[in-house]
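One structure is given below, encoded as structure tokens.
Excluded from the complex is one protein chain; the other protein chains are retained at their positions.
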Amino acid sequence: MEQLEIIEVIAVPKKKKSALYELWRRIKRSKLAVAGLVIIVALILTALFADIIAPYSYDQQNLKENFLSPSLKHPFGTDEFGRDIFSRVVYGSRISLQVGFIAVGISLVSGGILGALAGYYGGKVDHLIMRAMDILLSIPGILLAISIVAALGPGLVNLMIAVGISSIPQYARIVQASVLSIRGQEFVEAARAVGSSDFRIIFKHIIPNVLAPLIVQSTLGIATAILTAAGLSFIGLGIQPPTPEWGAMLSGGRGYIRNYWFMTMFPGLAIMITIFGLNLLGDGLRDALDPRLKN
Amino acid sequence: MIKYVLRRVLFLIPVLFGVTFIVFTLMYITPGDPAKLILGEQASADTIQALRQEMGLDQPYLVQYATYVKKALLHQDIGRSYVTNRPVMQEIMGVFPATFQLAIAAMLVAILIGIPVGIISAIKQYSIFDTVSMLIALLGVSMPVFWLGLLLIILFTVKLGWLPASGFTSVKHMIMPALALGAMTAAIVTRMTRSSMLEVIRQDYIRTARAKGQNESVVVLKHALGNALIPIIAVVGLQFGHLLGGAVLTESIFSIPGVGRLMVDSIKMRDFPVVQGGVLFIALSFSLINLLVDLLYAYVDPRIRSQYK
Amino acid sequence: MAERLLEAKDLTKYFSTKKGQLHAVDHVSFHIDKGETLGLVGESGCGKSTTGRVLIRLLEANSGQILYNGKDVCKYSSQEMKQARRKMQIVFQDPYSSLNPRLTVFELIAEPLYVNNVFKTKRETEARIKELMDTVGLAQRLITAYPHELDGGRRQRIGVARALALKPEFIVLDEPVSALDVCIQAQILNLLKNLQREFGLTYLFISHNLSVVKHVSDRIAVMYLGKIVEISDYKSIFINPIHPYSQALLSAIPLAKLDVKRERIILEGDIPSPVNPPEGCRFYGRCFYRQEICSQKTPELLPVGDGRFAACHFSNNLVRRSQ
Amino acid sequence: MNETPLLEIKDLTIHYVTHEGTVRAVEDLNLSLGHGETLGFVGETGAGKTTTALGIMQLIPNPPGKIIKGKILLNGEDLLEKGEKEMRDIRGNKIAMIFQDPMTSLNPVLPVGEQIAEMIRLHNNITKAEAAKKAEEMLETVGIQATRSPDFPHQFSGGMKQRVVIAIALACNPGLLIADEPTTALDVTIQAQVLALMKDLKDTYKTSMIMITHDLGIVAEICDKVAIMYAGNVVEYADKRSLFLKPLHPYTVGLFNSVPDIDSDEEELQVIKGLMPDPTDLPPGCPFHPRCPKAEPVCAKMRPASIEAEPGHFVSCILFGTNKDCEGKTHG
Partner (left out) sequence: GCGGGEKPAAKAKDTVIVGTGYDAKTLDPIGTNDVASSNVMLQIYQNLVQVNEKGEIVPQLAESYKKIDDVTYEFKIRKGVKFHNGEELKASDVKFTLERAASPLGAAVGHLFEALDVTSLKVVDDYTIQMKLKYVFPPFVATSLTHTGGSIVNEKAVKAAGKDYGQSPVGTGPFKFVKWTKGDRIELTRYDEFSGQKAAYKNLVIRPIPEVTNRAIELESGGIDVCYEVSTNDLKRLQENKDVKVLRVLDNGTSFMGMNTQKKPFDDVRVRQAISYAIDTPTVVDSVWRGIGKAAAGPVPPNIKYHNSALKPHEYNVEKAKQLLKEAGLPDGFKTSIWTNDRRERIDMATIMQNQLKQVGITAEIKVVEWGAYLEGTARGEQDMFIIGWTASGNDPDISLFAQFHSSKHGAGGNRAFYTNNKVDELLMKGRQMEDSDARKKIYFDLQDTIKADAPWVFLNNQEQVVAVRKNIGGFQPSPLGYHALYNIKFEGQ
């Protein structure tokens, strides 16, 4: 067998770093994905350091200086209460990210568990869970969210729950399909052949392999959650004032759109850029995580 | 085929039960007494109580649901609106045409933009066109629809004076709402078309078609698009279903009396029969569209067709 | 007489499908002696892999017995089975999908050791892994590599190392070289033979490539549509195949030789579906030797002398005919 | 033998430019094929067989593929200088190609008859009905009932699908047929059916053929000439007989030794060590030298030229002919 190794000298497989590095390397290929990543990182930093970045508090009113156009003092102008729009947009990143992440967290965890159960056990369990998901899916998301907010009352937490619940089916479907396909792959059988328990198979073999589509879906899901939350604000079921939620700022400012363009423009742009970044990143991740591109 | 359709239609029954039950439960736990909302702030406790009794609201939860289901099944009666006292069916049918037209118009916008752009992007992958159109598509999904709607109104009504800002009575009225609503869908369709085409275009049978000496446009339109259609139909169907569920925001911005607004208003007014009936109706149309989509699959893909036999 | 390691009796595995019962393995009986290699050949979908999986209870048989050292494996409790698993291993066909893409070479080889608590310390485990990598000819520096960074040959070596980790007696090799290029294939075949010699392993070698099977096997079983149609020692089956299907199969192999003119039997038609197969010989539809009775009575796998078995109503005639 | 060969490839070089680097899939490849001949094209995975075939068809996916240089002469005319429109006339009509996997080479949403008819209509000026008729005849020719022409690919078995693919390829009676591993995906007995059919048809239609395969058995069975390919290059090119009886290149020898022999009883196969080199990073000199049992220091420096070691038997190795003498010189 010594002969087998001689050739290692010449045919060296390219040495690669960790999986994370590998992911970064793949994302890096697409300029758009990198742009998305930059936007999101910037957004997260803004949210983390909002206190430092924002020149004013988000609820500091000055009724005498309302509707000021953008200036050095107030880069995005002031709103009807004389609050600094720039500061509100900066603080708003916290809210939007919270809404996005927690709502997606809710749907990810519940959808993921349901989907995994359905996919792994198959048969009746699968049928039952997936039909329930069909039912949930056939109620329009925003209506479901409205009903839930109406039932639970408005507020940040309930909003996140509402948005979260209404997108459970999507995650359940993805996880179910992935689990189903991964369960059928030979490496799962190979794990069983060496004596691995179901538990180990699920956690060591199946879940890590389902993550890729889930990460993509979650990235896009955060975007949808932020948009849905904004939509709910528009119908008047959003977050309580004076919380600087972008959707609420946008819909609150809509009456002023013809007089004071900056009141809607900046929160609107903030939403747009955020969603844009998330989508760029999501698309990029989708490509980067695509197993077919693995060489 | 007929058997398949029948099976699917039968399958709707549990779905509809499920949907009504969920909505019923949600409405039940929602605070807000419809009797009070109807009677207004000055009604006496007695009249409210009397009305509650008349509406059956004093019954236990499951009895109320059972009564509803029984009436719906036995008498095809899904009740009358608490608010307007009109039959729920009439309420829904009153707003459905607008929603349907809006959905169709938005879908047309989405398809007419999304599919061609998606195809060109795919065959010119990594070109400037591809990058730019994908960026635009992404902007499409990134813009809150109500903001886009407002900006459209400012542009087309206020600044240019070309289009009316509200209502839904003529083609002219439909343009802006269809654009606002279609933008998001167009973006989704574009992306799906592109990725589906990219997937297909790498397939061996495309190479076969080229090896025959077939020219590129036929290869793309006949061989590639024909096979890329399934996922495109899927998103178009799904989106259409969602649109039929009511585009609350668009309807509100453009003052269009549609299903979405009816539902939101009814939820706000605790007009339970209308909410129930509306969701039932939406779920039904959603399911029917799914069925239609599946039948379309069978139409475009013989492999699926043979499964339905 | 050699010691019998494993015996399958009347093994049956059906799958329920939408269209009906799929007879993947249909009343199959054979045995494998200690230290020998039984080759299992047949065309795609004939039930080779299913047989292999049922043997080590990755799939539960519908009926039949699997005697391993005389004890029926099918009756093992899950605890006993876990013990037995250490003695019975499998190497899969596709080195691409049989390795979890998210685990490193180390983790992949460590898995059997870890889940069976073979070693107490990490050091011991590591030592064993290095030893295994040496055994199968994988360079130590690949220990942190991911499967997708490796070529098919190396991946298959990982598969072999995993199988060897628990020091098994018996390994099912499910087309271990089919996905590989000829040169790599030869490397792996040599490796497998060496390992067998070194550790006294017993193999069930599944393949659809007759020359490969012949190269490694002591005896060969030919399978057709869920049934074994012939079992012979590796030489006789090539010189003198009995079952008409075996004959056709052999004649169909293109030989890398000039001037060897063989009488080629081209079978008509395709392999029929294994779903609800009709009574009678499974090969009936394509057989060039079929008679009335073949469509009515299913032939049994019967001894035809010299330790050979065949399942054909006319095996006696055929034995003579081909002599 | 001084008439122009049907196909002549000169110094063909094809690269794929990818993120991982440039894959030099085909490098300075030379080859020729006479009228009515069948050439076996043998090599390991990644040797560049398919790339060469696609190069001839000019169907290299671009990006990432690009023909860097060379000539592909069909009846003396350089295909590389033809416009896309002219190429379309040639494809299918003068050169047809069969791909490896019949399962995926047919368009799943079109009836097979239509797929054959499409080819016919593209290159003949006939009506739809006539083309359909002709398609049915082609189906019969490959042994499928004409009544199955409205059926879809998924309704056929693998072997039948490959027959349909063959029917498409032969529908316009091309002068050159390139078959890229046409039976690799098929079962042995089905493979035998298909090979027999191909042999028949080749004789009837007098088509020249390039048969890409890694199965030397198939080569032995139906080829006249053999080209052995390694890392983007033809390392040995000869008459089948000459090659089988007396393989010259160490790689060819290794290849023969790797195949278990059905007739003999060898215990251990004599394998070629190692793996194909990384195509983005080919070793200098002879690409085979790191694996070559007969390698000499010079092999690492110089790329051996193709030498006619025996009449009609070309080999690129320093062990033979003048190559021995040009030590020190480096080629392209």
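Letters A, B, C and D name the chains as they come in the text, with residue numbers starting at 1 for each one.
In this text, contacts are C-beta pairs under 8 Å (C-beta built on N, C-alpha and C of every residue); 3 or more make two chains touch, one makes a residue touch a chain.
Everything quoted here is computed from the prediction, not taken from an experiment.
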item: Chains on display which the left-out chain touches in the complete complex; value: A, B
item: Touching residue (missing chain; options B:57, B:83 or B:198); value: B:83
item: Option from A:55, A:184 or A:255 whose C-beta touches the chain left out; value: A:255
item: Interface with the unshown chain - residue positions in chain A; value: 59, 61, 63, 66, 80-81, 149-150, 153-155, 236-238, 240-242, 252, 254-259
item: Touch residues of chain B, complete complex, unshown partner; value: 30-34, 36-45, 47-48, 50-51, 54, 80, 83-86, 91, 94-95, 98, 150, 153, 157-158, 161-170, 172-173, 252-258, 261-262, 268-270
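One rule holds in what follows: only the chains that are shown with their structure count from here on.
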item: Far-end chain from chain C, centres as C-alpha averages; value: B
item: Chain whose Cα centroid lies nearest the overall Cα centroid; value: A
item: Euclidean distance of C-alpha centroids - chain B vs chain C, Å; value: 54
item: Length of the line joining the C-alpha centres of chain A and chain C, rounded to whole Å; value: 48
item: Residue numbers of chain D (touch at least two other chains); value: 271, 275-276
item: Sequence positions of chain B contacting 2 or more other chains; value: none
item: Chain D-touching residues of chain B, taken from the complex the two chains share; value: 126, 203-205, 207-215, 223, 226-227, 300-303, 306
item: Residues of chain D that touch chain C when the two form their complex; value: 44-45, 157-160, 187-193, 195-196, 214-221, 240-241, 244-245, 254-263, 266-272, 275-276
item: In the complex with chain B, residue positions of chain D that touch it; value: 57, 59, 63, 87-93, 96-97, 99-101, 104-111, 118-119, 122-123, 152, 154-155, 165, 168
